[in-house]
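Just one protein chain is left out here, and the rest sit where they should.
The chains carry the letters A, B and C, assigned in the order they are written, with residues numbered from 1 in each.
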Amino acid sequence: MEEKKTLGELRKRFGGNILEASAPFGDETAVIRKDALLQIAEFLRNPPFAFTMLLDLTCVDYPGRPDRFEMVYHLFSLARSERIRVKLALPEGAAVASLTGLWKNADWLEREAFDMFGVRFEGHPDLRRLFMDEGFDGHPLRKDYPLRKRQPRIPPRT
Amino acid sequence: MTSMPGHFVTTRFNHILGWARKFSLFHYPYVTACCGMEYMSTACAHFDIDRFGAGMTRFSPRQSDLLLVVGTVTQKLAPVLKTVYDQMTEPKWVIAFGACAVSGGIYDNYAVVQGIDQIIPVDVFIPGCPPRPEMVLDGLLKLQEKIQKQEQDWRWKKRKP
Amino acid sequence: MARLDNESPDSLLLQMGPSHPAMHGTIRIRLELDGERILRSDVEVGYLHRGFEKTCENRTYFNLLIYTDRLNYVSPLINNVGYALTLEKLMGLQVPERAQFIRVLMSELSRISDHLTCLAAMAMECGAFTVFLYNMKAREFIWDVIEATTGARMTTSYIRVGGVRADLHPDYPSAVRKAVGETRKVLKDVHGLLDKNKIFLDRTRDIAVMTPENAIAFGWTGPCLRSTGVAYDVRKAFPYLVYDRLSFDIPVGDRGDNFDRYMVRMREMEQSLRIVEQCLGSLPATPATRMADDLEPAEAILAARTKRPRGGIRLSPNLEGSEKAVYRDILAGDHRSIVPPKEETYASIEGLISHFQFFMKGHGLRPPRGEVYSSVEGGNGELGFYLVSDGSDRPYRLHLRAPCFHVVAALEELIRGRLIADVIPTFGSMNMIGGELDR
Partner (left out) sequence: MRMELFFVFLIFGLMGIVLISMNALFGPKKSNPAKELPFECGNPPFRDGIKTFPVKFSLVAFLFLLFDVEAVFFFPWALIFKEKKGPALAIILIYAGVLAAGFIYAWKKGAFDWE
């Protein structure tokens, strides 16, 4: 089973840092420790597994959990046409390593995650809001941000 | 026609000016979202907005009479829309094209202005998400009717005391 | 703003703002210029951020469908297919054969209208207004077919979880053939107009060249990635629906410049036309759609109060009418995942209950708890939906992998050192769609 190889290899290579490796609904998923992100990303990107494309980087907010945010990375290997999902738990206020060194589209993806969730990325060249304007306070995609709380930039017409 | 006592010339002149302005509308397509696709169909050969004299697309507020706000206006875009409206030359009219411009449409959330009449005065609202080209042309006809009937404004007009 | 703060004193600062004919209304590029040459630029997006992901967390899975139309509003049916496939992967639903063919037929028509609109805008911004009018004419024919089948020209919400909303209308083969014929004529004209056109070639050949490695580093997918020579297409790499049974090939460019992005899209339209014709040929037939010709709806309801009505219900032959006969062929799933056909809703109490229950709060479509990522080949590339569901009838988190987000992220690098005039064809060939980019 070729899929199992990637997760098996990861577990063998990083052991402690891989908290969980499974394939729900057919998507290979590996939950890793926060500090091991750069090593594992570098390892996955290099030739044996050649996950050369960072498909997607997003964040999910679980207010109930102790580590509130969960960063979700989808990597894709063009040569072997295989996808893998790397997840890591992130307490609020903590920062996670930025992947702009490995993939160039991480720049905008991380700016979007910062804009929407307030997740900080160490080593990001220019971390500012991507979608909302500079004067917007709060992070809209957090579960505690009300859906209809508008912050108009110009006063409504009298 | 608003008949002003004793100003026979002005009502006749008012009519002529209204007729001239209604058939030579230069529109500024302020296109942002999905309605833009329907605007393309309206402006192109199949439904042809040019049959009603409004085919001339001007991309500068200085040269346009009609601000056609097409699509969703988000909070970030609101000051831009306000500036473009202010910089338009008189006489100017505004058409809100599509449900998002009319009332925020299906996006009732933190990001979208709930209807552009919160920012600028609007003359004609065209509902629909997106409105069919025929609805757009009908909206244009309604605006032309309004221009014809409204009291025109010109520089040397004797203002009422 | 930070990127352009310390600009050199004698450089000119220009804003290609959101309200600009070539910026599709939703992007602002601040350029720092030395005469006509661009030293640095700061691309600012978010002018069409409509809070799609936040709104989806407050809508049920069924009501959410209309928001997926407005993502890539140039090819809305492909978004529907992407969303429906994600939920079917989560719920393990098996879509009937005919519905799969209809989905492929519709999404290929939608892809053609996407490329037509993109190339129309790109050519018009380079000055070829005729190509804009020709493409819009061809798109009208395609939209006529889509409207005849789904009821709406653009925002269709036609593809539902478990299949499609309604069967194809009786004379769809002639309508589709007419649309295909017209599009072929227009493609021939546009090839003649632009392929060897000196002005168009000077504006697009060897301008904004993208190397394959750089494109992969930026996460490019779709026509833009294929124009650099990498033959990656989700329909071939991860075949979904019935794409593995259809024969079509993947056009690939060689230099990765603006002209190749144009040429790949033109070739891809021809491939999509081939797919549409193959779909026409091999659509599995359904039992003759018999028009129920007995009771008027009002009489049926009155009759149902006293006793079960004998015959079928006569309903208008459009979307609502005569559905029961074909329902099994176009929709799969039990009463929990699809709305029962209209006849059952009117005639039988179970139909009425399941119809009512489907729309009740907390009851309708409730996929199991879990998270899933599935993607389809959208107009601009890999359109991926990452869905986290907590078992309730609303998604806990729905994230969209927007293909043109990654393509536009490379704009700053592509236009550095070029002239201002090169920004327009480069940006046009990227086919930036605000709804999908800013979500």
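Methods note: a residue touches a chain if its C-beta (ideal position, glycine included) is under 8 Å from a C-beta of that chain, and two chains touch if they have at least 3 such contacts.
These numbers come from a predicted model, not from an experiment.
Undergrad: What are the shown chains in contact with the chain that isn't displayed?
TA: Looking at the entire complex, the absent chain's contacts are B, C.
Undergrad: Would you indicate which residue among C:G35, C:G92 or C:G281 is in contact with the undisplayed chain?
TA: Reading the full complex, the residue touching the unseen chain is C:G35.
Undergrad: Name every residue on subunit C in touch with the hidden partner chain.
TA: Given the touch definition above, subunit C has residues 9-10, 12-13, 15-20, 23, 28, 30, 34-37, 419 touching the missing chain.
Undergrad: Of the residues in subunit B, which ones touch the absent chain?
TA: These residues touch the chain not displayed: 17, 60-62, 79-84, 86-87, 89-91, 153-156.
Simple rule for what comes next: only the chains that are shown with their structure count from here on.
Undergrad: Name the graph shape formed by the protein chains and their touching pairs; answer line, ring, star, complete or other.
TA: Topology of touching chains reads as complete, every chain touching all others.
Undergrad: Name whichever of B-C and A-B has more C-beta pairs touching across its two chains.
TA: B-C
Undergrad: Whose Cα centre is nearest the centre of all Cα atoms in view?
TA: Centroid comparison flags C as closest.
Undergrad: CA centre of subunit A versus CA centre of subunit C: separation in Å?
TA: 26
Undergrad: Which integer distance in Å separates the CA centroid of subunit A from that of subunit B?
TA: Whole-Å distance between the two chain centres: 45.
Undergrad: In whole angstrom, what separates the CA-based centres of subunit B and subunit C?
TA: 30
Undergrad: Touching at least two other chains at once: which residues of subunit C meet that condition?
TA: Residues 46, 49, 51, 54-55.
Undergrad: Hunt down the residues of subunit A that sit against at least two other chains at once, touch-wise.
TA: Each of 131-133, 140, 145, 147 in subunit A touches at least two other chains.
Undergrad: Mind pulling up the subunit A residues that touch subunit C in the complex?
TA: So the residues of subunit A touching subunit C come out as 24-27, 52-56, 58, 60-61, 72, 74, 78, 81, 83, 85, 103-105, 107-109, 116, 126, 128-134, 140-141, 145, 147.
Undergrad: Spell out the part of subunit B that touches subunit C in their complex, as residue ranges.
TA: Subunit B residues touching subunit C: 30-34, 36-38, 40-41, 44-46, 59, 71-72, 74, 76-77, 80-81, 84, 106-112, 129-130, 132.
Undergrad: Residues of subunit A touching subunit B in their complex?
TA: By the definition above, subunit A touches subunit B via 131-133, 140, 145-154, 156-157.
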